[in-house]
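One structure below.
For this view, one protein chain was removed and the others were kept in their places.
And now, chain A:
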Amino acid sequence: MKMTSHLAAIGLLACAAGSALAQARTEITLARFFGSCEADYGKSIDVKAARGECGIITTLVNKFNATNKDNIVVKPQIVEWGPYYDQLTARIVARDVPTIAVMHESSLGDFVHRKLIEPMDDSFKSVGIDTAQFSDQARAGTSFSGKTYALPFDTHAWLWHFNLNLMKKAGLTKPDGSPVIPGSPEELFAQARQFKQATGKPYFAWQTVNSSASYMRTFLTLLYQQNGAKLFTDGAKPRIDMKSPQATKALKLMNQIYSEGLVMTGLDYGPSNQAFVNGEVGVVVVGTWKIDDFVAQAEKADTPLAKGYAVYPFPQLFDQKAVCADGHSWVMLKGGAKDEASRKAALAFLKFIWDNDVEWARTGHLPISKLTLSSPGFKALPMRSNIAEISASGRGIPLSIPRQRAIQIAVDQEIGNMLTSKKSLKDMQNAAETRVNKLLDSVR
């Protein structure tokens, strides 16, 4: 009898302990893009072994889930980048708000002005995230009226990725093996024609089909490289100016590059990068996020990119150095954390992300912590010295301009219409202005 009651007591105790554990478990959701790679990294917590954006963010989340002491479980909700913001909008309206969501710094303003995100300074301080350590670019990208609204994740920018094996074949490498980089539109055309003549391949690949950002990034880069360039008028009701001499010059240059057949045509995002990896072009114009993937390709023997990869910021072709830049950040939208436990769990995860800044920098993005930027770990990463200048030359659309994502899509589509559908420059400029100004008018 005594034995039976002891067993019953142990059983009850075990049930109570189990129940307490179950109660203490806090699940939070993490809405993000960066791709899905469960087959490769679904269960891995080895962040150092992960490659590329998808691998690193997946293993970071896995590691946090496996190692945090507070029984917090982060559940990723992965969406493709294209429709990500459309889905996020629908979720906010349907009150199905994720606890944490990734967001481009260029999109933050729309959510901040609608009071869907609250200042995070005190919350960051409570978990030991020192906002004073944010890089200047990260601080500018996540602050409005002196208050911080998001945890910056990276600074990313527009680059030229070179296939050095093909560049060498075309006689476009220096004695030290680095590529010959054009310093003016004339040099660009001369080198691209030389490349095509020597290799029979187009110099460039970039996304020319179903693009929603690539044309705009090239356009902004070429625009900002010119003295006095300004895309929007000042004032409470800004207007886009696509007809300024600087904008016209940038658009004409893009048009000439395309119409001369220096760009591989008909490629959307994946195939344009694949064409580069397959050795079908000399240069792919894409962002920092592809660096680690291309480095991994270059490490493989017997590939067209083997030991022949280099990356540099979009070259200075006009008056000054400038390159289109933006940043990813993490936000806690209103209504996302259902209770105090979820809020604390979300902040614990953000602290973990902050502490692992250097891991994310392995993707190719620039880190957002001053400490990481000056750390030996970051400096030891391949080719980072080539792109370090981005932290000074990176520029995006001013944060005061609303509806940046929609503006980017509209201008991008119109530039695409000019290049691939032969819409005249004037018609394209008029159409882009009409579409963007209509968007700006819709802002309440």
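Operating definition for what follows: a contact is a pair of C-beta atoms (placed from the backbone, for glycine too) under 8 Å apart; a residue touches a chain by one contact, two chains touch by 3 or more; residues count from 1.
One rule holds in what follows: contacts and distances are computed from a predicted model.
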item: Omitted chain, identified by the protein name its UniProt record gives, among "PhoB family transcriptional regulator", "Sugar ABC transporter permease", "Binding-protein-dependent transport systems inner membrane component" or "NADH-quinone oxidoreductase subunit C"; value: "Binding-protein-dependent transport systems inner membrane component"
item: Option touching the unshown chain, where A:Ser126, A:Ser184 or A:Asn210 are the choices; value: A:Asn210
item: Sole residue of A:Ile28, A:Ile92 or A:Ala213 that reaches the chain not shown, by the stated touch rule; value: A:Ile92
item: Among A:Ser126, A:Thr233 or A:Thr265, the residue in touch with the chain that has been omitted; value: A:Thr265
item: Contact set of chain A toward the excluded chain (per top definition); value: 85-86, 89-90, 92-93, 110-111, 114-116, 208-210, 212, 264-267, 271, 275, 280, 403, 405-406, 409, 413, 416-417, 420-421, 423, 431, 434-435, 438-439, 442, 444
